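Structure in structure tokens, see below.
Yeah, one chain of the complex is gone here, protein chain that is, but the others are all in their spots.
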Amino acid sequence: MNRMKILIINPNSDEGMTQQIRETAEMFASGQYEVECRGNPDAPRFIETYEDQVRTAPGMMSLVRENEDTCNAFIVACHCDPNLDALKEITERPVIGIGQASMSIAAMLGHRFSVVSTSAHSIPNKEALVHKYHLSGQLASVRAPSPGMESAPDEEKYLDAARRALAEDGAEVIVLGCAGMTGLDKRLQAQLGTPVLDGVVCALILASGLLFWGRTMKSS
Amino acid sequence: MNRMKILIINPNSDEGMTQQIRETAEMFASGQYEVECRGNPDAPRFIETYEDQVRTAPGMMSLVRENEDTCNAFIVACHCDPNLDALKEITERPVIGIGQASMSIAAMLGHRFSVVSTSAHSIPNKEALVHKYHLSGQLASVRAPSPGMESAPDEEKYLDAARRALAEDGAEVIVLGCAGMTGLDKRLQAQLGTPVLDGVVCALILASGLLFWGRTMKSS
Amino acid sequence: MNRMKILIINPNSDEGMTQQIRETAEMFASGQYEVECRGNPDAPRFIETYEDQVRTAPGMMSLVRENEDTCNAFIVACHCDPNLDALKEITERPVIGIGQASMSIAAMLGHRFSVVSTSAHSIPNKEALVHKYHLSGQLASVRAPSPGMESAPDEEKYLDAARRALAEDGAEVIVLGCAGMTGLDKRLQAQLGTPVLDGVVCALILASGLLFWGRTMKSS
Amino acid sequence: MNRMKILIINPNSDEGMTQQIRETAEMFASGQYEVECRGNPDAPRFIETYEDQVRTAPGMMSLVRENEDTCNAFIVACHCDPNLDALKEITERPVIGIGQASMSIAAMLGHRFSVVSTSAHSIPNKEALVHKYHLSGQLASVRAPSPGMESAPDEEKYLDAARRALAEDGAEVIVLGCAGMTGLDKRLQAQLGTPVLDGVVCALILASGLLFWGRTMKSS
Amino acid sequence: MNRMKILIINPNSDEGMTQQIRETAEMFASGQYEVECRGNPDAPRFIETYEDQVRTAPGMMSLVRENEDTCNAFIVACHCDPNLDALKEITERPVIGIGQASMSIAAMLGHRFSVVSTSAHSIPNKEALVHKYHLSGQLASVRAPSPGMESAPDEEKYLDAARRALAEDGAEVIVLGCAGMTGLDKRLQAQLGTPVLDGVVCALILASGLLFWGRTMKSS
Partner (left out) sequence: MNRMKILIINPNSDEGMTQQIRETAEMFASGQYEVECRGNPDAPRFIETYEDQVRTAPGMMSLVRENEDTCNAFIVACHCDPNLDALKEITERPVIGIGQASMSIAAMLGHRFSVVSTSAHSIPNKEALVHKYHLSGQLASVRAPSPGMESAPDEEKYLDAARRALAEDGAEVIVLGCAGMTGLDKRLQAQLGTPVLDGVVCALILASGLLFWGRTMKSS
């Protein structure tokens, strides 16, 4: 039986972000299965607009097609889940988006969750994504850093946004709304005392779980 | 004051369908404003899957960018509204999708509407689109031709599907769920005795109306 | 072929408001079709309560019945759409309410819209109307002038209410929530930099569009 | 302390129906409080359309205004609750509609309820009323007599419609969807073995209950 | 015919609260039917958590089973309606929860209602209960006493919470969200000028009403 392998696709071309995602994934997988993490060189450096999502498509489609024989599952490591529907269509292997994975698990862990987002102008698109996944009834809020805190260190500004979500919006769970926030979850969780979900981890939980299940299927 | 011009983009590469859309559009515009209708030569011949939608994106984006200076509004003439969000982002001019236009007007004309779709396997995607537009509460059904009627002439099989929607699902308005059905609306309506909406017409109503309104704005 | 004619019914008896509506309508129609604008002499001067709506009914019903032979469509020019369901029943011609028309188009133009209303006590009724039209999921807020601004000039107080809707409620489109605000749309839009919809214009877009479509039907 | 009195308004002009409603009401009140039951002589004989509802308004408004001093609460005894919002506005006394009362109590007594309606063409309007009251999530169906049974005796055809609602639609409670069905509830309930609600009774439960509560208020 | 009797179950073991509930119930019943009010000695003194609800179950089940022969209906007098579904299952007699009764009646009396709750940490559970009953669309807010007012006298702190619900959340009706608030309704209502509902009263309205209706059934 070959070793199980999951390909994590960072839809953007920021190699630093690909490396961060890789570190989280390898720490979580801890050698139980292989994780490969690939960026998308021809895509924009940051995925923010719908146009960015469109521009990531060719590279993402190629990565899935070229690796279908050697990888058992795919993860889309951008919290707006670009092209997720199309990727699911072109392969029979599981494809998990970190946005859907993290928000669906958040909806199970508490009455309501908030998404911490990178900037205020991404809020309407995030809310549209939450609606797409039928999760609006469990959303407390999408929160971006407060005006004046945009240039504060990441941990500080997202911690502040999360604190306001808990205190003012009734959130019981926090979702990190960008793959670039990966690695912050446990530090924020320690300070907030409430679950903080990293989409990369959530998608790996589901993808690896479904693979283990499939594997037991083959052996039954 | 220059003459008002609307560019209608057929996202697929089927020239016959582009021609049909052009005929509907020119008949409706009847010379009050200019309509140009363009196909998407590098795209698939029929847009059915999410991957098809992704593959139509580059041509559609180019058409908008290249015609922004000379056209006052854009229409996406495929009932699944491919890349509509992205097109809206890259231009300040109005961009109307025939799916959203026809289903939103349908929701105004009766208690509930049904969409007549080309084939049964397109139903889940169409329902997802209806949900995206917050119209699920007014949807009676998405109906495809009955098993056994797939190879009947278009008018016959869609008429049958629409009749069943009216009789069994409580629909009061019928929406033609594919740009390729353009031109059938009035013949079906005459036989059904209930409104039958053609998305190309609905999108032109809204696009031309918004342009007239903008024009009066400029002159005020 | 006779000239197309739309009758706009101002449900109240305020002749000044009827005249304002007439001006907007004639500017928008700009001679392409005839618009007639009629008030309702036996009705209250302002339609605010459900009782006001009931009291406008006899005059509105008469106007539709008496003009059915000479008019091709009807518009109800009060943003609470009084008696719209009943008027739709008694005539086969299109009847469009400015409330439904403006809010449905708003829902197409952005993620969420806010309605600017004349006074705080009209908010629950407006929210009930939004719910009736299944648009609650796309409503950002109904906003009335802030306490202390009630006696400011119309443009100033509604501009302030709209600004707060954009800044605090996540609105991307503003709907003018009273026929008496007609004519303010473009001035507000210029200052807000976001679409501001006048219900009279929105209803004319739909009514004239449906009539042009019907006309092409007859000639086909 | 004066004797408590509830005025039940039959919005239509069918004296036979007024008498039926009176009998149900007097049997239920059984002398604990006074019930007066009045028809609406200038209204249509049957309230079915939105226009009918409009035409019942003047008589209903007068009945409330003329009896406000001597009656403690009002009931609108037509299952489409015509003009309920307007009546609530013009009096501070409780006004209860038999449609809202029966469907709200039904929603408490089981997971889902069905409304048995007089005819198929009333279904869309009834569904709109259910939506108005935010009860769609608990509605199993609106059922009219089956084709071919329209001329069967009332008890037989409504029993058949109710049976199908229980067997096919998942209903657990049946609501009689017309004041003219008053008196059938217990006979149907005995045969169906499931609760069958008569709107006149439901409205009296709420109206008399709120009055008793108010009375204790005054004495406290 | 035996005298009608309703058993009101206070799910907790606080005898003082049982006595308060008894006083409200006897005042409302005013001798027209018998009300018996029983506490639950083996249960916690206050029902706040889901575990508390579980711990009240055995005593509540016993009270229903032991009194089914002599009582005609049961009321669960805790606003979180603990074990209501189970009690409904084990008896054919009506079982009414004060939470569902009060919030359903509130939804009929105004556009939106707010629940005044004992403490902020009960808000998510109350919102879950509102969702369970499909009442979220009519909920303005769940309000607990403001920080700093927790130790103020009950009337004062709940009056303040209700005032904020009316002024800031758009509530038109206030629901007392704990059986322990029974007796405050009319004093708050007098000061707020808007309906304030006591769940014990609301449940008695429905339970006694359904019993009277059943009684007339038997005699028909």
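Order of writing sets the chain letters: A, B, C, D and E. Residues in each chain are counted from 1.
In this text, a residue touches a chain if its C-beta (ideal position, glycine included) is under 8 Å from a C-beta of that chain, and two chains touch if they have at least 3 such contacts.
Predicted model, so just to flag it, every value in this text is computed and none were measured.
Novice: Quick check: which displayed chains does the absent chain contact?
Specialist: A, B, D, E
Novice: Which residue from A:Thr56, A:Gln100 or A:Thr182 sits in contact with the chain not drawn here?
Specialist: A:Gln100
Novice: Could I get the residues of subunit B that touch the absent chain, sorted low to high?
Specialist: On the subunit B side, contact with the omitted chain comes from 123-125, 127-128, 131, 136.
Novice: List the subunit A residues touching the unshown chain?
Specialist: 27-28, 30, 32, 96, 100-101, 104-105, 107-108, 133-135, 137-138, 186, 189, 201-202, 204-206, 208-210, 212-213, 216-217, 220
Novice: For subunit E, which positions touch the chain that isn't shown here?
Specialist: Its contact residues with the unshown chain are 49-51, 53-54, 57, 61, 83, 85-86, 88-90, 128, 131-132, 134.
As a working rule, only the chains that are shown with their structure count from here on.
Novice: Give me the fewest steps it takes to get from subunit B to subunit D if each step has to go to a chain it touches.
Specialist: The distance in steps between these two chains is 1.
Novice: Which chain has its Cα centroid closest to the overall Cα centroid?
Specialist: Chain C is the most central one.
Novice: Let me have the rounded angstrom distance from the C-alpha centre of subunit C over to the C-alpha centre of subunit E, please.
Specialist: For subunit C versus subunit E, the centre distance works out to 43 Å.
Novice: Centre to centre, by mean C-alpha position, how many angstrom separate subunit D and subunit E?
Specialist: Going by mean C-alpha positions, subunit D sits 26 Å from subunit E.
Novice: Quick one: report the Å distance separating subunit B from subunit E, using the average Cα coordinate of each chain.
Specialist: Whole-Å distance between the two chain centres: 52.
Novice: Which subunit B residues reach two or more other chains?
Specialist: 134, 137
Novice: Based on the touch definition given at the start, go ahead and assign the chain network to line, ring, star, complete or other.
Specialist: Looks like something else, not a line, ring, star or complete graph.
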